[in-house]
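Here the complex is missing one protein chain, while the rest keep their positions.
Moving on, here comes subunit A:
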């Protein structure tokens, strides 16, 4: 235990000292405080508009939080997830002479500290916005913080550290929990039908005695209602049950044997987490999804730089969804949404109908600038640079498949919407071309920012720069379309937009190919 306390104290101290040496930290602190003040400030209007600025409203909102979060947390622990372990823990903490239960509590401690801060914010808001007396809110904050955390920590220990339950039994437990939640939601649906559709149904649902009688989750709501609103028969009985369950679970967790069998699962988590952190450091989206690969073959119809293309093609053929990815799904969804929009609102936007898809495409490109592709892995692979071919060819063949993917995604976003927006064949082709250009801009811009900008501005600065530059490109295209459109007509404006987009893409490609000459730029 002394080791864990030392670890917590020293790492916290070192992290704070290191952060204070960076000027960016102060900017972040100001930004975060300003953000929270903005959110809390805007909540005032929301609370007033919903007429929930009273103790009853407070219990409703907190009950909603309990109902949304507590079952999810329990399921997470049952699946042996929800706790953060690092590879350093695996190396130094797991083999050390510390009780495995303490290791779990230590991992949970970060969440408890976060919950502590959260309770303070809730208490302040309770007094200011919900007009709860200071004594009442203090009583609730202290008692609820203690009981809730004791109970949740015990549930976590009993589920995460359990060495008796089999995987089947854990799966059954999760299914039962899902079943209970489904039944409760059905009950909510029944109330919805019975008492007309209004947000009052949520109040009716969360305050209903049936809900308060649901073990742990409902008892927690009853406990909250007792402390804030005063006693009723239901909330007193359920609060007693809640406190008894916390006590009982504490005894069970204390007595449970735990020799550290969960370490094996925690090691897997730590390895995955290390991969996610590494990806995040590179500025990529930290997905932990591991796709299942299928068998595939490819015939290499070329040599030197062309081999990069065929290798990527082989990798995509092994993918169950081939070249279709998250972007394809988003493009398809956006295409359908535009089609529906066009069907109902074509008359209102008929003059600008050609700009709808490019506008949405630009927005998607702008938002998903961090989405990693096989291409982004290519630039960190030394073999790419060792292949005996020109940097221009290597850049082209390393990105070719991404351009093909962009064409496919461009078709997906355009094809359905084209009917309801009344686009002719030429307009459809040009719209797809714009999508491909936008994606290519993003691709080549990423090469430049990875090589140059990251050195001066860091990862976050790089992302902001990308967004800014991508936004500027989009703004230039849009502005030129609007100006020339206003003077020479929509068709000319549209053509100018495509011309400028292609020109910027070509320019970025030339710059990127120069940077792509050696790996030094990307180290």
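By our rule, a contact is a pair of C-beta atoms (placed from the backbone, for glycine too) under 8 Å apart; a residue touches a chain by one contact, two chains touch by 3 or more; residues count from 1.
Just so it is clear, contacts and distances are computed from a predicted model.
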Name of the absent chain as recorded in UniProt (options "ABC transporter ATP-binding protein", "Rod shape-determining protein MreD", "K+/H+ antiporter subunit F" or "PepSY domain-containing protein"): "ABC transporter ATP-binding protein"
Which of A:86, A:232 or A:319 contacts the chain that the document leaves out: A:86
Chain not shown: contacting residue from A:65, A:95, A:471 or A:489: A:95
Residue touching the undisplayed chain, where the options are A:267, A:337 or A:511: A:267
Touch criterion as defined above, residue of A:14, A:176 or A:472 at the omitted chain: A:14
Positions on subunit A where the hidden chain makes contact: 2-7, 10-11, 14-15, 18, 86-88, 90-99, 259-261, 263-264, 267, 274
